[in-house]
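Excerpt of the complex: some chains, original placement.
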């Protein structure tokens, strides 16, 4: 499995927010249970999040991010992580 | 307590501005009374503000920022401050 840092920013508020956010939480739980969403943080004062993600590759990562109900409202950048020699 | 600089920009005007701003002032007063909002400044010519904030950690800081009535209209960045040896 490859590791990625995912930085998601949500610039605008979402109408019908509550329903979308409930669906978001459920999908996130599934991805967590599946071992893809390893860690999730907030950046203080921002509506987006930072995640440590595991996926087979960038293609699976994209598909999983695009499956988030909040996806249309997020600006996402990723950082592909290489294993550090100290952790091999 | 940890110290943070908080930079808030408000790009767009807010409708129903007066009510929101009154609520904002009241919440700010509470956070000031609680010892979290230590100083507050304007940047000349901008609608946002800069604050010196004290909070237990980044999580409490986020919760307090998110409790501001103006929060949905603000773009916020923070700078976590470390104590300088000269002030220890």
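Letters are used for the chains, namely A and B, taken in the order the chains are written, and counting of residues starts over at 1 for each.
Definition applied: a contact is a pair of C-beta atoms (placed from the backbone, for glycine too) under 8 Å apart; a residue touches a chain by one contact, two chains touch by 3 or more.
Bear in mind the structure is a predicted one, so any value in this text is a computation, not a measurement.
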Practice prompt. Given the 2 placed subunits, let me have the overall number of copies in this structure's complex.
Written response: 10
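FYI, only the chains that are shown with their structure count from here on.
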Worksheet item: Which whole number of Å gives the spacing of the CA centres of subunit A and subunit B?
Response: 27
Worksheet entry | subunit A residues within the subunit B interface of the complex | 11, 13, 42-46
Worksheet item: Taking the complex as given, what residues does subunit B use to touch subunit A?
Response: 4, 6, 8, 58-59, 61-62, 65-66, 72, 74-78
